[in-house]
Structures are given as structure tokens and as C-alpha cells.
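Every protein chain but one is kept in place in this view of the complex.
The block that comes next holds subunit A.
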Amino acid sequence: MFRAAVRLSFSGVRSLTRTQPGCQALLASRCYSHGKQETEEEFDARWVTYFNKSDIDAWELRKGMNTLIGYDLVPEPKIVEAALRACRRLNDLASAIRILEAVKDKAGPHKDIYPYLLQELKPTLEELGIPTPEELGIDKV
């Protein structure tokens, strides 16, 4: 859903690739004219599995998050949830808050993505006790 929004945006250059045959999958995948394209579901599942690793270490969390934020998309709530749970396993609240800030920043001018994300993440945030940046007052300068 987020990718649909980004696809239509000016900066979503990937939208051009949709018109080429064989490029059915989106944003983070490479656009080959041959070979299997990764579907959105496969992409999400791959990332959820990455963060769900029970003995994930701090480096893997940082690497995963920085890579994910490097893609031209806003991660699905389930990916963010898996990342937040990974932060909990690593006893790192600061990173959890930073992840929320980062996905809000990724949405850019699309102001409706972040509230949707928070709405979907609300049970997880309450369960883990993660405050939103708004609750801490750091969403403003």
C-alpha cells in the first residue's frame, strides 16, 4: 500500500519500470529482463524473517534498519513490528524510538502513511511500552 503511494509520487522513478514487460515487482528489487522477480509479499516476508531472528545482534539490527531505510519505500507495519521486537530483545529502547522517527521521515510528503503505521503498530507499542516520538515531544524541534 505504501509502495502504491510512492509509485505515484514524483520521486518514484520505479513507476516507469512498471510499463516494461517482466518488471512486475517493485521498488527494492532489481529490474532484470530475465529471472524471477520478487513479489511484495516475498520482500516483506524476507525482512520480517530477518528481524525475527531470535538471537539477532545489535550490528544486524543496525545493518538491517539502515539497509531498509535506504530502499525507496516505507516498510510495512509487520516489518517495523519485527524490528521493534528485535529492539526489545536487545534491550534498546532508543533504537526503537529512532526506528519510528525514521519511518515517519521516509514517508516524506505523504502525511497519511505514518498515522496508518502507528495505528497498525498500536498493540505492539503498548505491549512493549515503546513511546511514539510525539508522546516524548521530540517530533517538534
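Descriptive notes on the structure:
Quick note on the criterion: contacts are C-beta pairs under 8 Å (C-beta built on N, C-alpha and C of every residue); 3 or more make two chains touch, one makes a residue touch a chain; residues count from 1.
As a convention for this text, contacts and distances are computed from a predicted model.
Name of the non-displayed chain as stated in its UniProt record, restricted to "WD repeat-containing protein 54", "Protein YIPF", "Cytochrome c oxidase subunit 4" or "FAD-dependent oxidoreductase domain containing 2": "Cytochrome c oxidase subunit 4". Interface residues of subunit A with the unshown chain, by the touch rule above, are 61-62, 65-66, 69-70, 88, 91-95, 97-99, 101-102, 104-105, 128-131, 133, 135-141.
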